[in-house]
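Note that this complex is displayed minus one protein chain, with the remaining chains in position.
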Amino acid sequence: MNLDAMYQEIILDHYKNPHGRGLREPFDGESYQVNPTCGDELQLRVRLDGEQVADVSYTGQGCSISQASASVLTDLVVGRSVDEALSKLAAFTELVKGRGKVEPDEDVLEDGVAFAGVAKYPARVKCALLGWMAFKAALVQAGVDKAREGAEIS
Amino acid sequence: MNLDAMYQEIILDHYKNPHGRGLREPFDGESYQVNPTCGDELQLRVRLDGEQVADVSYTGQGCSISQASASVLTDLVVGRSVDEALSKLAAFTELVKGRGKVEPDEDVLEDGVAFAGVAKYPARVKCALLGWMAFKAALVQAGVDKAREGAEIS
Amino acid sequence: MTATPLRAALDVAAVRGDFPILTRTVRDGKPLIYLDSGATSQRPRQVLEAERAYVERSNSAVHRGAHQLAEEATDAYEHARERVAAFVGVQPGEVVFTKNATEGVNLVAYAMSNAATAGKEAERFRVGEGDEIVVTEMEHHANLVPWQQLCQRTGATLRWFGVTDDGRLDLSDIDTLITERTKVVAFTHQSNVLGTVNDPAPLVERARRVGALTVLDACQSVPHQPVNLRELGADFAVFSGHKMLGPSGVGVLYGRRELLEAMPPFLTGGSMIETVTMERSTFAPPPQRFEAGVPMTSQTVGLGAAVDYLTKIGMGAVAEHEKQLTEAALSALGEIDGVRIVGPTTADSRGAAVSFVVDGIHPHDVGQVLDSLGIAVRVGHHCAWPLHRRMGIPASVRASFYLYNSVHEVEALAAGVREAQRFFGVGK
Partner (left out) sequence: MTATPLRAALDVAAVRGDFPILTRTVRDGKPLIYLDSGATSQRPRQVLEAERAYVERSNSAVHRGAHQLAEEATDAYEHARERVAAFVGVQPGEVVFTKNATEGVNLVAYAMSNAATAGKEAERFRVGEGDEIVVTEMEHHANLVPWQQLCQRTGATLRWFGVTDDGRLDLSDIDTLITERTKVVAFTHQSNVLGTVNDPAPLVERARRVGALTVLDACQSVPHQPVNLRELGADFAVFSGHKMLGPSGVGVLYGRRELLEAMPPFLTGGSMIETVTMERSTFAPPPQRFEAGVPMTSQTVGLGAAVDYLTKIGMGAVAEHEKQLTEAALSALGEIDGVRIVGPTTADSRGAAVSFVVDGIHPHDVGQVLDSLGIAVRVGHHCAWPLHRRMGIPASVRASFYLYNSVHEVEALAAGVREAQRFFGVGK
């Protein structure tokens, strides 16, 4: 195995210098997610401004993958419309669940493409999705229609 | 397998013409035993006269082995002292649990030696012991000390 | 255009070649004639090899590790779940692995009494005094005693459908038996004694109308005929790996997704939790919620291989083959004076468990004679004691057929019964 394929520079950078970390007020939806096998946890808040994701703030502890993924998440969705954010969520989910067989679209996923290597390690998929599950649940709490959730994450 | 080794003439005779069958009064102890896998059942009463087994009476339904064994039982124990009866019980139990490796003593077991063939079929051991278990339980009910029970039957 | 129903071609000789045990002899050199698949079936080489390959290559704890073996083990386990689910027409998330079907029924029954102290989402599982559980008189103890015990724990009342003299379910009082008070209707798809195949439709419909849950005992149907649990419509169903060419130690509980999602856990411990503190725990979503502890991993891999094997042969072909054997057995045994079939005497809506009694010879003794000829049948009440009582017999002899049995073996059975009559001097 090539460790570098999984722990790409981008991931380690986000891990060491996470973007958007911290819990901020006000917020419209909040979610606490935990990975039951390893105890990683993430608390995430989302603030909406009409149809727009105005802010995502979070705290938690966990492995490099789960923390970097949350950091990348904020880059990808903050400032976007809810629909755009949901389609990023769908694309990211498809990528990391793809067992390394999904070709990521850099235009959509930006730094998220770095998680292509993680997709080859099914045990780490939950880590990579922890923040995204929290984001989805927080959106629902903020009143976003369940039917709009986009790709299923679980 | 030699069927005749299991179903010896003696056994078939007892099966067709059981000795001591029927439930009689008075009695000092009674027991109902059932073989949970095949549903064979036996109800048995014992009447004591001091230290002597005055009568054993029984009814029930079941296979040739269980019915013949109860019949042989009455021959062996009625009219004997409780101690003698218990030692027959011990000898019979040893024989049928012996997997065909126990040489029966005809002086002690009389017609009971015919069950040597049954001993080779572990699934039938319970059949052969059904009446004897009932006898033992009835004796206990009749006030015979548990400590005197002799060989464990189970 | 006329549809020509194909007599599906099942090559018995080829099938038998896959089952190592069928080449052995018993009782001083008699070829084994195994007619006890209703109790447990044999495992083909393909199942043994799948299990062994897993153990020699990927064996490790599933859902618990981040190393390569754990990944492979988890994949193997979940892949087996997918195939088992597809085999019975349901979603993988609706398949819970248990140790046997018995555990599956107990799981539902205990989850229902656990609902008393669980959260609001579990409300629809609650039972108590005044509530009723409905079963049938033809149930295996596995689908009867757990419901008796549920009644004992909760104060609910057990009621049951009777059986007709010819061994069919008597549904004449369905509207008075299944009422607004009914919480569960539990019944067998196929009787392990009578062979009777019950149509779930009227029971499922009536239960649905009154808001009762249905639990289908599919132990004797899933191995022997094409079964689509979704189409049958039952809320829950159970079956066992060891009766369908798979390993012992693994069974399946199917539950409709929304029900499993609301149902409280049964066995608790590792792998089924979400969070745990000393004070309290929360639980994982199904199916994990119902799979506490390290599971029977290699056994599920074996079950997956069994399902593949059956799929390749085709369940239609299996059912067709068994129908031929059943017809042959009903006719060969029916011809013998003094033999009485316990259950339907034609092969319509009937599986390949053929039980019978022989006048003047106790079933145990019939079985012994057959055994001496190398023929393995089951004798006793086959864990359906109330049914035997209903049929007026203490016990019976049961021959149960599977895809590896041949008409020749059916004939040997009939000859063996005649031999028993000769030996015990009954019949003509």
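By written order: A, B and C. Residues from 1 in each chain.
One rule holds in what follows: a contact is a pair of C-beta atoms (placed from the backbone, for glycine too) under 8 Å apart; a residue touches a chain by one contact, two chains touch by 3 or more.
None of the values given here were measured: they were computed from a predicted structure.
Q: Using the whole complex, pick out the displayed chains that touch the missing one.
A: Contacts of the unshown chain, counting the full complex: A, B, C.
Q: Which listed residue, C:Val12, C:Val294 or C:Ile336, touches the chain dropped from view?
A: For the chain that is not drawn, the touching residue is C:Val294.
Q: For the chain left out of this view, which of A:Tyr58, A:Phe92 or A:Tyr121 touches it?
A: A:Tyr121
Q: In the full complex, which residues of chain B touch the absent chain?
A: Touching the missing chain: residues 34, 36-37, 121-124, 154.
Q: Residue by residue, what part of chain C touches the chain that was omitted?
A: Against the left-out chain, chain C lists 20-21, 24, 26-27, 32, 34, 36, 39-40, 42-43, 48, 52, 55-57, 59-61, 64-70, 99-103, 105-106, 110, 114, 116-117, 137, 140-146, 148-149, 152-153, 158, 160, 240, 242, 247-251, 265-271, 273, 275-281, 292-299, 364, 367-368, 370-371, 375-380, 383, 385-386, 389.
Q: Quickly run down the residues of chain A that touch the omitted chain.
A: Missing-chain contacts on chain A: residues 1-3, 6-7, 12, 37-41, 61-65, 121, 124, 127.
As a convention for this text, only the chains that are shown with their structure count from here on.
Q: Which of line, ring, star, complete or other matches the graph of chains that touch?
A: If you draw each chain as a dot and join those that touch, you get an open line.
Q: So which chain is farthest from chain A, going by the mean of the CA atoms in each chain?
A: Result for the farthest chain: B.
Q: Between chain A and chain C, tell me the centre distance in angstrom, where each centre is the average of that chain's C-alpha atoms.
A: Comparing mean C-alpha positions, chain C is 44 Å from chain A.
Q: How many angstrom lie between the CA centroids of chain A and chain B, rounded to a whole number?
A: Result: the chain centres lie 75 Å from each other.
Q: With centres defined as the mean C-alpha position, give me the chain B-chain C separation in Å.
A: Centres of chain B and chain C (C-alpha means) sit 37 Å apart.
Q: Can you list every residue of chain A that touches 2 or more other chains, as numbers and ranges?
A: Residues of chain A never touch two or more of the other chains.
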